[in-house]
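Structure incoming, see below.
In this view, the complex is presented without one of its protein chains, the others remaining in place.
Order of writing sets the chain letters: A, B, C and D. Residues in each chain are counted from 1.
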Amino acid sequence: MEDIIYKILGAILTIITAFVVGITYGGLTRKVIARVQNRVGPKFYQNFFDVLKLLSKRTAINHGVMQHFAPMFIFTSAVTVLMFIPILHDGLFFSNFSFHGDLIFLLYIMPFGPLGMALGAGQTGNPNSAIGVTRGLSQMVGFEIPFVLSLVALMVQFETTSVTEIVNIQVESGVWMIFSNPFAFLAALFAMFGMFRYAPFDIVGAPAELASGPASEFGGKYLAIMMSSSSIFTFAKLVLYVNLFFGGAENLVELLIKTFILYMVPVVYGLVSPRYRTEQSITYFWKWPLALGVIGMIWAII
Amino acid sequence: MVISPVHYIAVPLLAAFVIPLFAKLNREFVRIIPGIVLLYLSYVSIVLMNQVSSTGTISEVLAGWAPPFGINLVFSAFSGFLASLMTFMGLVIWIYSYRFKKIDDEPALKFYVLFLMLITGAIGIVLTGDIFNLFVFLEIVGISAYSLTSFYRNRDGAEAGFKYLLLGAFASTLILLGIILLYSSIGTLNMADIAQKSHLIPTSLKVSIFILFVVGFGIEAEMFPLNGWAPDAYSQAPGPVGAAFSGIAVKAGMYVIIRLIYTLFDIEGSFQFLIVMGLITTIIAEVSAMKQTNLKRMLAYSSIGQMGIVMVAFGIGTREAIIAGLFLMLNHAIIKGLLFLSSSYLVYNDDNKLISSLSGLGKRLPLVSFLFALGAFAIVGLPPFSGFWSRLYLLLAAADKELIYLIAIILIIAVIEIVYYFRVINKLYFKDIKVKSDDVQKPSINAVISMSILGILIIAIGIYPDLVTSYLGNAADALLDKAGYIENVLVDINN
Amino acid sequence: MNTYFVVLLILFGGAIISFAINKVSYLLSGIVAFIATASATVFFYLNVDTDNFVQFSLAGFDFQWGLNSLSLLFTYIVLGLGTLATLYSIQYMRFKNNLGYFYFNFLLGIGSMMGILFSQDFISFFIFWEIMTWSSYLIVVYNGNKTHKIGIKYMIFSGIGAYAMLMSIVMIYADVKSFLIADYIDYISQVGLSGHYLQIILLIVGFGVKSALMPLHVWAPKAYANSPMGYTSLFSGALSKMGVYGLSIVLLSLLTNFNTGENVSLGGLFEGINAEFIRIIVQWLGAITAVMGTLYALKQNDAKKLLAYSSIAQLGYIITGLAIGTELAVMGALFLAVLHAIFKGALFMAMGAVERQAGTTDMTKISGLVRKMPFTFIVTLMSIIALAGIPPLGGFVGKWLLYEGMITSGHYFLVVLIFFSSTAAFLYCYRILFGIFLGQEEKETINVREAPISMLIPMLLLAILTMVFGTYPGLLFEPIANAMSYIGYNDVVWEMSTISNVWGDKVSLDYVSLTIFTVFIVAMIFLTIKNYKGTRYVTTKDISTSGEMPTENENLTFQLNFFQPFERAVAPLYKRSMDKIYNTIGESLDALFNFVRTIYTGNGQTYALYVIVFLVIMLIFKDSIFN
Amino acid sequence: MDFGQYQNIVTISVYGSAIALILIGLYAVLIKKNLIKIVIGLSLADAGIHLLFVAIGYLKGGTAPIFSPSVVGENVTMVDPVPQALVLTAIVIGFAVTAVALSLVIRLYKHHNTARIDQIKSLKW
Partner (left out) sequence: MNIVKDKKSQHIVDYIKEFARKNSLFVMAYGTGCGAIEIPPTMTSRYDAERFGIRGAATPRQADVLLITGYLAVKTLKRVIRVYEQMQDPKYIIAFGSCTINGGMYFDSYNTINALDRYVPVDVYINGCMPRPEAVIEGFVALQEKIQRGDADNGKKYQENIDWYRENQMKVIKNWNMPDYNW
């Protein structure tokens, strides 16, 4: 009984942490972008206001039941991913259910949210949303290939598919994956560009063309949940990357440092990039990232 | 009255010439007499087949001259099987044509005379033990067949008949030449005697004689380069005649080739020759059938193809293969019979017999179309219809001899058959109806009965092939037992 | 009377009765069909006994009927889906013609599939196989007119497959002198595989056609899409599984278990072929099938055709899994086989419901049906989630097992290929949901209503099954483990709701489901209660289009060229399709055949010349021909 | 009468004319386009065969194969009766075939208005 309470408490704590960190990272990103553009920029906690404001909206419209469900799908997906990733190495509170899932499970639960989101976007009947969704899904096929290649390389190298095990092995041997198989890491890093959808891969939202794409009919509480979910999701993905390639983290500070550094890579890369066309952004991943992934795989097999 | 194989020849021949006399009394006799004759022959078949299975081959001497000098009839399990098959097919075709309108339009009298002569000739070929007699019967078959082919007095009928006649006359010339050479070298015409003495002929001459015979009878048996007449004749002859050709006439020609190879001559390489010729025949015929627009012509090519496969089966030469070959013959007779009979109602009013004119006929002529489809299913060898078993037997026999290429070719051909038969079925059932209901001819009750008999037989044999396999086994044994044949004809009767 | 005979008698008898009774009432024929399948199902499972073998002799061959644990697994698919599909068809086919014909072939199909599963010898296997083929052909062309080409294509490929199989069977008989499958397996285990590869390749071709393996798949999309949907659910769900059944015997019982250390080549054309080589080929073919099936699926505008291509892709996974042959992969493949029957059955039924209610499944013509047909939408949604392999529904389990089986046995690049396919599958999954149910509500579909209850019940049952198997796959693992013991995998370990691989990693599905459902429900409660009064539904015309109010006639539906950017990205893969290749072959053959038949010139004199030339040639070469 | 010295010449000429007839017949059938000529060719070939057959059955100095007491004596060589009997049959058959052929030719001519075989090809392929 106590275990269960601990688990529940731990889960809630994890979600809150992820939310806070994710939202803060979002704010920091805006700040960084502003600084690069020679602006003052918003406060780093600006995104909290945004979420709060959206939650406090008095009305919310939806076009049908799927639009109502869509934020739940994405929230569920984000939280579930979080639950099955060990946030901290050997952490009591932050390990959650990470022993009950593995990488392939994570790979499959990750699209759960976007797909639900896509359904909601489809339900709205706004053509922009549907176009955004098709772009997003197409792009997902693009970056998934180098990503999977690098993950398979990882699994082969460590002979396990469990994230927890991968972290443990890295901690025990003291060699991070990024050093033992840099190619796989690079492939995964490229995949991450697509995953976070900063420029030049921001074809889904594409405010100038698609009026924020899938989210264009979402407002109020729906948008709030979506924003916070994607923050959680961002954090979860970062933690996953840290776990896989940076040997996990012993404590929160280490985790924050590692994740933040990692997070800044696509952000900074995006700052200096324009936007790709959709097919370019797909085929982008099938050139160098794919080659890197294959090299990484061969590296791992040898 | 003692039932003997002679009845097979005497009764229909007599009837054929008596019909015109009776016709003076009542026109209806013209139709009824052939039926009575065929029924009687069927009875004879049953009795004789039982007798054969209990006591062995029956040899009947004609005119009191003992073989090798006199003419004799041999009713073995093998020849008896074919004779019974022909009788049965004759009966079915008679039922079908009893009130076949198109024949009624023409003088029915001539039809039945010729038809009975055709049966007489074919059964004579199968039963006779004398090679010149065989030639005579072949000519009977030939002349009646030419006439039946051009039975409709239209343009194309005459053309087909003439082509058939041209090649048939050629065949008879060659066969006669062969007989001359044979007689000049061993001085006998009795088949058992020839079989006994054939080793005395110099090999080169023997082979030449064999070639002459094969080419001559090959014309009748639709062997490849010799079968130019067949598609025309099949497509232009009246529907029941097409069935009679495929079920009766061709079988006779095939029988002779089998006899030549198995009993009369003992020539090295003749089996392989048969396989190769069979394969070529099949391939060319099926390939030609593929693109036909004329339904009857398509069936004709298919028929040729089937005969090619029969040749292959007999070319393999093992007991299993012979069973397969006989089974194929049986199936070919009943299935192709059914196809010809039903198709002549499908293209009843279309002079060009175009497949495209069948469009949607399945709605207008449900039963006929169904039977046609059944026949098509059976002939491409789909279980649970009879065609499947014969093909299986053949393949097993081929596999036993490790003739893998043969299996492959036969099966590829089966795929081709699927293509063109299913094209027709699609036309029948799954296309819009083009024909007005007035334009189609509903089948008469007797036609339905005859086709149903064949259809039921196809399904029955398909579900329970043991119905016929025992007969086939006996027949195969009889064919393989060359010494027994000679002994039966020459020794038993002399005693 | 024996169980097997009774089951077949009920089914075939039911076929004939429902054919005959069609004249009385259109409903009755369907009801008879349903009663026949249902009673056959009930009777069969009451009397099921895997050790009961019946022997009899026909046409000089020994036949043996019985059940092994593998075929028992497949009977679940056939009878279960068959019963539901007949129930579904009663209403689905209500306004169609020729119902007797339809149900006759329907039941014949089910009966022959059961016959295939009962057959313990090759020859009755083949007989039932062919009956299944032509009965399904007759249903493929049921819709008439434009389907006839599809039907012929189907029949040609089935013919090629079946005759390849027949060829193999007769060769086996020549070797073993027995048609019993068990005898053949024994024989192979004694003498080894060398010299028998041709038989095995031919068997694989035979089964590959039915299970739509890559170069032999071209019949499938249109055949699936154009048969009545009630049957297609069975066609794609169960009938294709007969190919999988056969392949699992060939690939596993024969190839996997007896290729240890053996490397004898066949010589000649088949130089270098060994069991491992064949398996690798089949693996890659399966994976390529999966990829190409997916890529073509997402191009389609017709939902039925889309699903048909998706079926091909899914069968590709299954075949790859079987060909890999490790315990996990096989388990995953068999699991997917059952699951595919369930969700694809449900999907085709749902599409049938859409077709019946809205008149078409062309996604460019209809959209926004979700409010009109909510239950159909739910079924589609759940089945699609299962199809995409997203937890917590059943498809995930199969995919997980398959991937783990591949990774742990070292098929890394294959994994990537399969993964690519299943990621791209998300695209068409979304397409089908969006294209039919979401998006703008069109005025053409204003009067559409939900399908009748007797069509919904089977669909919903299947959808619920995907959910159950997603959390408790152990329910299905038990028969699968038994089945695997038949094909040589003893002591398969399984747990009720945990899946684990050989490296010791595991996924606890109950935790997964628990988490997902808890979070989802919490989120739902929160989101629904929050601002409950402020939450309003508006129509799909009320969207932000730069301040414009879209009128009735304005087209806001995005359907054509749905994944155009993606198609551009993978354009090189679309360049060459098997369809085109086969068309070229067909056209050349046509031309050749047309040329060949000009031999028959129509001139009697030419024919006479042939005779003489033939005679002369024979006489000249008589020494070389005879002797 | 003794034809002994001419025997070889007679034999050769009979055989030769038989073969010549056959060849002429074949020529007519294969080369001539006119239907009537083709039918004539067939008859010629038939006649050649018959002649050949009779010639084979002929024995040098043989008498007619009649078993009458007046003729039959010791060491009497008779011509083989079988070929003659067969040839008689064959002639009858050939006659019948020719009759049928001619009737068909007439009908063909009626329908096609020509007797050229290469123009009568409505059934082909």
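We adopt the following convention: contacts are C-beta pairs under 8 Å (C-beta built on N, C-alpha and C of every residue); 3 or more make two chains touch, one makes a residue touch a chain.
A quick note: this is a predicted structure, and the numbers were derived from the prediction, not measured.
A.B. asks: Just list which of the chains on display the missing one touches.
C.D. replies: A, C
A.B. asks: Any idea which of C:N447, C:N490 or C:S546 touches the chain not displayed?
C.D. replies: Per the contact definition at the top, the residue touching the missing chain is C:S546.
A.B. asks: One chain isn't shown here. Among A:S56, A:S173 or A:N251, which residue touches it?
C.D. replies: Within the whole complex, the residue contacting the unshown chain is A:S56.
A.B. asks: One chain isn't shown here. Among A:F218, A:F233, A:F246 or A:W286, which residue touches it?
C.D. replies: Per the contact definition at the top, the residue touching the missing chain is A:F218.
A.B. asks: Over the whole complex, note the residues of subunit C touching the chain we left out.
C.D. replies: Residues 534, 536, 538, 542, 544, 546-549, 551 of subunit C touch the chain absent from view.
A.B. asks: Could you pull out which residues of subunit A are in touch with the chain that's been left out?
C.D. replies: Listed in rising order, the touching residues are 30, 34, 37-43, 46, 48-50, 52-53, 56-61, 207, 211-212, 215-220, 223.
Please note the rule applied: only the chains that are shown with their structure count from here on.
A.B. asks: Quick check on this structure: which chain has its C-alpha centroid closest to the centroid of all protein C-alpha atoms?
C.D. replies: If one averages C-alpha positions chain by chain, the most central is C.
A.B. asks: Applying the document's contact definition, name the chain pair with more C-beta pairs in contact, A-C or B-D.
C.D. replies: Looking at contacts between chains, A-C has the larger number.
A.B. asks: Indicate the whole-number Å distance between the mean C-alpha point of subunit C and the mean C-alpha point of subunit D.
C.D. replies: So the centre of subunit C lies 69 Å away from the centre of subunit D.
A.B. asks: What are the residue numbers in subunit A that touch two or more other chains?
C.D. replies: none
A.B. asks: Would you give the residues of subunit D that are in contact with at least 2 other chains, written as numbers and ranges?
C.D. replies: 29, 38, 120, 122-123, 125
A.B. asks: Hey, which residues of subunit B end up touching subunit C in the complex?
C.D. replies: Touch residues, subunit B against subunit C: 162-163, 166-167, 170-171, 174, 203-204, 207-208, 210-212, 214-215, 219, 225-226, 228-229, 231-232, 267-270, 273, 284, 287-288, 290-292, 377, 380, 382-384, 388-389, 392, 395-396, 398-400, 402, 404, 407-408, 411-412, 414-415, 418-419, 422-423, 426-427, 429-432, 464-466, 469.
A.B. asks: Give every residue of subunit C touching subunit A within the complex, in rising order.
C.D. replies: Residues 368, 370-371, 374, 381, 385, 388-391, 396, 399-400, 403-404, 407, 412-413, 415-416, 419-420, 423-424, 426-427, 429-430, 433-434, 438-441, 501, 503-508, 511-512, 515-516, 519-520, 523-524, 527-528, 530-531, 534-545, 556-558, 562-563, 565-566, 568-569 of subunit C touch subunit A in their complex.
A.B. asks: Report the residues of subunit A in contact with subunit C in the complex, numbered from low to high.
C.D. replies: Per the touch definition, subunit A meets subunit C at residues 55, 57-66, 68-69, 71-73, 75-76, 79-80, 83-84, 97, 100-102, 104-105, 107-109, 111-112, 115, 118-119, 122-127, 130-131, 133-135, 137-138, 140-142, 144-145, 148-149, 152-153, 155-156, 159-162, 165, 211, 216-217, 220-222, 225, 277-279, 282-283, 286, 297, 301.
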